[in-house]
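Following this message is one structure expressed as structure tokens.
A single protein chain has been removed from this complex, and every other one stays in its place.
On to subunit A.
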Amino acid sequence: MLEQLLIFTRGGLILWTCKELGNALKGSPIDTLIRSCLLEERSGAASYNYDAPGAASYTLKWTFHNELGLVFVAVYQRILHLLYVDELLEMVKREFSEIYDPKRVEYFDFDETFRQLRKEAEARAEELRKVKPMGNDGRKQQVVKKGSGGFDGGNKKNKSDAKEADGDDGKGRKLENGHSNGNHNVVGEGNRGMGLANGKENARSNNGAFDVSKLQKLKSKGVKKTTDTSVVVSKGSKADPKKKVTKKNRVWDDSPKDAKLDFTDPVEENGNENIQVMAADQGESMMDKEEIISSDSEEDEEDEEVGKDSKPDAKKKGWFSSMFQSIAGKANLEKADLEPALKALKDRLMTKNVAEEIAEKLCESVAASLEGKKQASFTRISSTVQAAMEEALVRILTPRRSIDILRDVHAAREQRKPYVVVFVGVNGVGKSTNLAKVAYWLLQHKVSVMMAACDTFRSGAVEQLRTHARRLQIPIFEKGYEKDPAVVAKEAIQEATRNGSDVVLVDTAGRMQDNEPLMRALSKLIYLNNPDLVLFVGEALVGNDAVDQLSKFNQKLADLSTSPNPRLIDGILLTKFDTIDDKVGAALSMVYISGSPVMFVGCGQSYTDLKKLNVKAIIKTLLK
């Protein structure tokens, strides 16, 4: 059963809900959907799962009408695997956009239309279900023939089917026919709707993939022989390779790890050499320096780039037609119009080292937000797409939570508690070095800092941290190796409370995201000490691996935690930012996948080389 179906404006006003369904939704699935999915540039996904407090767990599906600025959301119990929801949403969208008037806010007359649409959709789903177990071509051909035979055929079929179905269903189908117009082709229509849904689902989510694959099989078996459903067939076959591609993508682990391991250790040593002894003052940390971008030159560059980009585009399309289109403003943007521009944009993002999966999802989300929209006059599609992408990027990279660490430190100080930061990450990304940089920055703000050497795993780790502590002249808490890091951290925090340190920076052992025992240990450390900030240290060099690292870290922290609401990664420290030139994609990938902001950027070998992320500059670079 459908739990609820809502129609609301992007501004947030509910225009219509189904009162008949009348189920009060538990929790706030709609708000959660908007906040954590639609506004996080994940609207390209096929569905969203929401677990309400209590037992209910919902699946939400949605569709946009971008030109009118409307959102359609359907909510149903997850266990039900409703097959007709996508189709129903599309139908509701089509019907509702006919009667929509921006000045009107109430649509009680839509109740009746909806009742019919729903019955229609349910009937169709029922039909598909019945067809499925039979599975033989003969039967299906029969259905199709009847369907293409037009109105009468449809009716006949309904009569014959009604015998098998219970009374209610029969009624539903009759109603459907009453509503439809003469050339209504039941099977064709149904499949088209499903086909669309299929492509979408295959590309992204495994939710309900079960149902979809079944449907797909069904389709390729059944509809092949008809002529008027060739669209569907081609769509179905198109969906297949897509599926394969995503599968390939999922095998992250096999991808080469950018020779990272060989690279980092020397860097760390270098770092130690370069930092002079008695480095207690190397000047202001770059965290506090206003970044001055030579905006003029950059802008010039950008313009040039745009010029370059546009040329081949324009040539392909033919000078005149593109010119005409740009002046007249094209009616409504369609997926096919957007495709080339999106493809180009995706490639551009990928050359900037954005993980492929992320680039793909972003483009889908941008497509979802543009499809059906009126294009403004005097604009090219590529620039419309680019503008939409820029907006999306601004949204993603704008921190969701406060990244004002100093304030939180002050707040903790007031409560006479040390502010605890745990640095986590894979091996050799520069955790200790950057921990020292953060310490240096905090010292400059007259915050007393203590280090806790909880890397009791890698030999030399404690010594390395001790060197930093000596140079910065701050206390370090260490218990040697072979100790449980969680306990060491705990003792360190107790010590800090005793001696009145404001901040405890906890260094942990680097670990690969797949190393279960070590991840379990980390989860324990975090659970036991409940730090104020879990900082993920990641290399700006990583490409596709960024997704795997962060998602697995978060996943493992959630899975292996013994507490009901586990702590996840709160923020990101991006290291080696000075070595990547314009390949700044890792920043985007990491923020997107974790939903946490980049709080620091390490950009060099000295203690002062710690910066804030310059969101504007990143976006500029990404889209260049």
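Details
Criterion: contacts are C-beta pairs under 8 Å (C-beta built on N, C-alpha and C of every residue); 3 or more make two chains touch, one makes a residue touch a chain; residues count from 1.
Following the convention adopted for this analysis, contacts and distances are computed from a predicted model.
Remark: of the listed names "AAA+ ATPase domain-containing protein", "E2 ubiquitin-conjugating enzyme", "Signal recognition particle receptor subunit beta" or "DNA primase large subunit", the one matching the undisplayed chain in UniProt is "Signal recognition particle receptor subunit beta". Across the entire complex, the residue among A:Ile14, A:Leu80, A:Ile99 or A:Ala558 in touch with the chain not shown is A:Ile14. Within the set A:Ala45, A:Ile396, A:Leu443 or A:Ala546, the residue that contacts the chain not displayed is A:Ile396. Residue-wise, the contact with the chain that is not shown comes from A:Ile30, picked out of A:Leu5, A:Ile30, A:Leu349 or A:Val542.
Note on the undisplayed chain: of the listed residues A:Asp111, A:Asp404, A:Glu463 or A:Asp559, the one touching it is A:Asp404. Panel shows subunit A; residues 6, 8-17, 30-31, 34-35, 38-40, 69, 71, 105-106, 287-290, 394-396, 398-402, 404, 406-407, 409-411, 414, 445-446, 612 of it touch the chain omitted from the view.
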